[in-house]
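Note that this complex is displayed minus one protein chain, with the remaining chains in position.
Naming follows writing order (A, B and C), and every chain is counted from residue 1.
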Amino acid sequence: MKPAGLLRGAWLVLKKDWQLEWRTRARLTATVFFSLSTLLLFSFAMGPNINVLREHAPGYLWLGILFASVLSLGESFRVESENQSLTGLLLAPVDARSIFLGKVLGNASLLFGLALVLLPVTVALYDVDLSRNPAALLLALALGCLGISAPGTVYSAMSSNARARDVMLPLLLFPVLVPMLLAAVSATKFALSKDVQEQLPSWLKLLTAFDLIYLSVGFLVFPRVVEDD
Amino acid sequence: MKRTLVNVVALGLALAARLGVAQDAAPPQQHPVGIEKAMPSGVVSGGWGYVYAAYAVALGGLVLYAVSLWTRRPSAQPPQGDLP
Amino acid sequence: MPDTPALELRDISKRFGARWAISRLSYRLPPGRSLLLTGHNGSGKTTLLRMISTATFPTHGNIELFGRETRAHRAELRPQVALLSHANFLYEDLTASQNLALAARLMGLDGVGPRVKELLERVGLSARAHNPVRQFSAGMRKRVAIARLLLKAPKLALLDEPFGELDPAGIAQMEGLIRELQAQGATVVLATHLIDQGLSLTQERLHLEQGRQEVPK
Partner (left out) sequence: MPYWSPLALLALVLGVVITHLAVPSTRGWMWMVAGGLGMLALVALIYLGLVWAPPEAFMSDVGRILYVHVPYIWMCMLAFTINVGCAIAYLMKKSWRTDALAEASAEVGVLFGAGGVLMGSIWARPTWGVWWDWDPRLIATTVMLLSYVGYLAFRSFTEDPERRATWSAAVSILGYVSLPIVWFSVRWWNSLHQVQSTTQTLDSAMRIVMWWGTVTMLFFLFVFIVKRYEIARSRQSSALELPPEAARQEVAA
């Protein structure tokens, strides 16, 4: 009876997150409607001039995803702390690092799903042209969602039982995400509009670098966060 | 890869898109291009006011923090056999 | 290693902020014997069981299970130790069988399907196997948690108030399960207020007050 290995454990945790999400769909629906209203608010706040809206659509899309990610990440660990299920996983035993990988991929995939749902909305509200470079657009979205989930998973694991839970997660997460936001917005912009200087690859590389850095730092730090030694 | 980097650094279109919050409809205030060209005379008007303000912030910061450390100072002498 | 104790506490203390939940506790449980843990609420029973289960670790001193220190050997020890506590480790929105299937796969068991079905039958929940745990009563959740423990067939079973929330039939069944675990060679550490049941099931006793070992009154 050998407990699940690192990757298998991560897969089981990921499958569990999807299973949980599929049964209730609470998290996805909540985040979708939240970010829908955020994007709508942006369109009202930024005035009816469609050119301005189109030009800054990537910024609004990513801010919508970012604010919704706080809800999704918070929910991801509320489920784990409800019956101390996280402790149950650790004692199963599952290596804390596979829990990290499973949760990061779970959060990233849910955020990516949200981003996909928001794309048609961005077309409707900001009249952007998705067909210019869809592959790069999807890649930028995927890398960005991973970039939010990597540090976000560590922070939400910690703030899920801190006192000011819903204030603490954004307070910790947003400063760290500045470079990811810059790169994701720029990459999305050049995927949606003409890229005169061929900057898209460079921004995607920066996004990948950000993801790799935070995945590795998170991988090293997460066990110390969840293990109570 | 090198070619794209060269491109990136080259000052192409003056892309004025600010991140997220858009400026008003008129093109956002153009950032002054390098101080050298804009200030041939080399004299910045009303400089001293800002200098005094900056030094006040610097000294004030030190004094205020010293005061806050003093107010929060440990009352009892910390026990010598302190923790590892 | 016939004589290494199943459980040894070496001058352990556990602090939560300024409060000492456990302070300077030492105890040796000879092999093959089961332990009854008694004490009022807040005496540190739950903290002690959580430490023995490697869910948490002592602030000072260390604990040895089967001769191995918990902090350093947690990965080896965890497959052999199971904890049944107020927190049932279940996911509210998953069904009973999904919860057990997940636990079984994480423990690396094979033949998960039939094993889960059999265990749910044993705890009398086969009728509700496919309902989410959210709809379960406290007693039914306890039964799922018990099934989860039996999945692991642990060498050391830590039971924190196992009789709580169970009806008399459940209590009798629980006693049967404890005897069965002992029959399979498992060491049982039982924390309960039902002193009579407790004494009939165990050979040793440790009484705690304010995190310290005391003579039971």
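One rule holds for everything that comes next: contacts are C-beta pairs under 8 Å (C-beta built on N, C-alpha and C of every residue); 3 or more make two chains touch, one makes a residue touch a chain.
As the structure is a prediction and not an experimental result, all values here were calculated from the model.
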Visible contact partners (per top-of-document touch definition) of the missing chain: A, B, C
Touch criterion as defined above, residue of A:V123, A:L138 or A:L172 at the omitted chain: A:L172
Per the touch definition above, residue among C:A18, C:A169 or C:A183 touching the missing chain: C:A18
For chain A, the residues touching the chain missing from this view: 151, 154-155, 158-159, 162-164, 168, 171-172, 174-176, 178-179, 182-183, 186, 199, 202, 206, 209-210, 213-214, 217-218, 221, 224-225, 228
Interface residues of chain C (partner: the chain not displayed): 13, 15-18, 20, 23-26, 59-60, 205-207, 212-216
Contact footprint on chain B, counting only the chain that is left out: 8-9, 11-12, 14-16, 29, 31-36, 39, 42-48, 50-51, 53-55, 57-59, 61-62, 65-66, 69, 72-74, 76, 78-79, 82-84
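Here, only the chains that are shown with their structure count from here on.
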Chain B and chain C: spacing of chain centres that average the CA atoms, whole Å: 57
Geometric centre distance via CA averages, chain B-chain A, whole Å: 30
Chain A and chain C, separation of their C-alpha mean positions in angstrom: 37
Where chain A touches two or more other chains, by residue: none
Residue ranges of chain C touching chain A (in the complex, touch as defined): 53-57, 71, 74-75, 78-79, 81-83, 87-94, 98, 102-103, 105-109, 132
Residue numbers on chain A that touch chain C, as the complex places them: 1-4, 9, 12, 16, 19-20, 23-24, 79, 82-85, 87-95, 227-229
